[in-house]
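Excluded from the complex is one protein chain; the other protein chains are retained at their positions.
What follows is chain A.
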Amino acid sequence: MRLKTSLLKEPKHILSLRINCVGWTTADELYSCSDDHHIMKWNLLTSETVQVVRLPDDIYPIDLHWFPRSIGGKKQSHAESFVLTSSDGKFHLISKSGRLEKSVEAHGGAVLAARWNYEGTALVTVGEDGQVKIWSKSGMLRSTLAQQGTPVYSVAWGPDSEKVLYTAGKQLVIKPLQPNAKVLQWKAHDGLILKIDWNSVNDLILSAGEDCKYKVWDSYGRILFSSQPHEYPITSVAWTMDGELFAVGSFHTLRLCDKTGWSYALEKPNTGSIFNIAWSIDGTQLAGACGNGHVIFAHVVEQRWEWKNFEITLIKRRTMEVRNVINDAVDLLEFRDRVIKASLNYGHLVVSTSLQCYVFSTKNWNTPTIFDLKEGTVSLILQAERHFLLTDGGGLYLYSYEGRLISSPKFPGMRTDVLNAQTVSLSNDTLAIKDKADGKVIYIFEALSGKPLGDGKPLTHTTEIVEIALDQKGLTSERKIVFIDKNRDLHITSVKRFGKEQKIVKIGTMVHTLAWNDTSNILCGIQDTRFTVWYYPNTVYVDKDLLPKTLYEKDASEFSKNPQIVHFVGNQITIRRADGSLIHLNISPYPAILHEYVSSSKWEDAVRLCRFVKDQTMWACLAAMAVASKDMATAEIAYASIGEIDKVQFINFIKDLPSKESRMAHILLFSGNTQEAETLLLQTGLIYQAIQVNINLYNWDRALELAVKHKTHVDTVLAYRQKFLEDFNKKETNKRFLQYAEGLEVDWNKIKAKIEMEIAKERERAATAATGTSHSVVFKHICNCKKA
């Protein structure tokens, strides 16, 4: 990826007077202000430059910021006014046509920066007098947020508009608007900090200073990246809207960087210092205010997309080159407008231009499906096997690869401009979106209807969630979602819930990044310093103890700090290191084959495969898969192969059980679902067995409660309890047991006879009602369990 820059031969502003600020109105229109008091409008489509207005001679503009485009639900196609600060301590609200609507006396000394918040409800200004002031939309002073001895050079709003970040010499300060809230302050640079920016999508902070470095921080003030020192102080930094890229400006220098800090490209244009950089809304072009009176324009080209054997490069603004690596065939794709976003996955290329969306199949590059977009700027394209998701300023739209609109999910308080690939996840049947307002909540939708899934209640976690991902394969009823929370713990849970309390299971710690495989439900991630592949994450719902045996782990120290997983396609994983280099990794192809066999119930083939591979991990996966599918014969073989004798024994014990219901209940017990097992037994009328299950688990209170409730086997419970106490040399302290034990004589012979009778009864019942009611009950229960 690189920047293609263009500079006019003759500057439109008076030469040698520096340009101070630039700002985009639409994707192709820019305003610039200079010390020559002119405000110029640049139209990139017609390449016209006109003077909007000449400011009074005493106004020397310093900073410019356009009023945000959309406020709440109300959409405006373009910005209508902007705020301009000047060296005489005032800020001016100026309309698009250049009319000076209001001038407000704001600071002593120059007003160095002004920023609207994302909703456009408040304005923050900072000045040479060291004050940070908050203003209403109409320019009335709300509060003086902070006051310090040194000038404040730059300011930025936090993503939720509740915090303000500003510079204090060499330090950065994050101050919440609420009084008495904790202020975060840290030393960020060795020199004066000149420029800062805070992205609303990825919540990362950029800072640049006179120590000739630029740095990337998270919102807690932890450093993520620090650049090498440059030759000259860094005078400007700016994020793109989607937070994937940022630009850095310095003397004769323009740099394009990834959000993790490494640099894609460096340009050395003849500009003088670039004092201000503004990205267009679609994030494809930028403008820089140059010290020598020029305005530099640059657009991003040579983005690359890779999938299997295809390599696609955006060679010009409107042209893509597709290279098939296998036969070196090259196709050129021409578009009518500028390409804004593209995505290549699942055998399809989706390209959005400013007006249309093109869908290509990798099988045929000549006939794309084309449809018009409602609003131009697509901010995210997310693909699943059967459909893809587009987001723009207005909403989320799910399209099929034939270009048919499938659904358009909505939830209250939805903000589509802050969504990115970490906060939205799409699978063939489900769409999950992390809520921006409450970071603990994930909204889950049925993809095909666009309606909230199940009872409509969103999934809620105890701490804030950072990243979410849905698995791609398997049955809809077994859809799983994994997410990383603020503490970097990895959790898995089922997407479908039926009133029951959702079970969120932690399967990893210190996970930086993760990805699901595209063809089977294999998960990979980087845990602390280990690269981990969860061959069968569902194991946690079957046999939690088995999980460590189904993992593949590898030392990840070679990936250096903070690597990111880019793809997990087939058995190849692509990881991007912090320095920007891509690393490709291969994992064993066998687990994917195993997944395939199991999903089509080819148990014998699966066992044969495991015997061929002779790998403990494979056997462990097979064991878990077999138990999940209740195929106890295979499970027995698999458990035997990994030496889990106790489990083999239990499986054998289950096999010998007299009735189907009991067997089912004990399989549930095997997976640790005691509650469900008990419910199943009670539903089918096997009261004694339910009591016995509780006795075996030393769950005395529940056993007694059941016995008393159903007026049977109270003496059995008491007898076992007594035996237990005698074995451990303890005395009865439980009041209820004391109460019931008073009038009862324990007679082991009688109890044994009673148990024998119960078992005989069960056997008899199973024989007579092989296909009766109990069968359907069991069946129903299995379904329930599966769904849960």
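We take it that a contact is a pair of C-beta atoms (placed from the backbone, for glycine too) under 8 Å apart; a residue touches a chain by one contact, two chains touch by 3 or more; residues count from 1.
The rule is short, and it goes like this: contacts and distances are computed from a predicted model.
*Asks:* The complex lacks one chain in this depiction; which UniProt name from "small monomeric GTPase", "Granulocyte colony-stimulating factor receptor", "Intraflagellar transport 20" or "DNA replication complex GINS protein PSF2" does that chain carry?
*Replies:* "Intraflagellar transport 20"
*Asks:* Among A:184, A:266 or A:448, single out the residue that touches the unshown chain.
*Replies:* A:266
*Asks:* Given that one chain is not shown, which residue among A:18, A:133, A:252 or A:721 touches it?
*Replies:* A:252
*Asks:* Pick out which of A:612, A:653 or A:724 touches the chain that's been left out of the picture.
*Replies:* The one listed residue touching the chain not shown is A:612.
*Asks:* For the full complex, which residue in A:437, A:582, A:645 or A:744 touches the chain that was left out?
*Replies:* Only one listed residue reaches the unshown chain, and that is A:582.
*Asks:* Spell out, residue by residue, where the missing chain touches chain A.
*Replies:* Residues touching the hidden chain, for chain A, are 230-231, 252-253, 262-263, 265-266, 268, 572, 577, 579-586, 589, 612.
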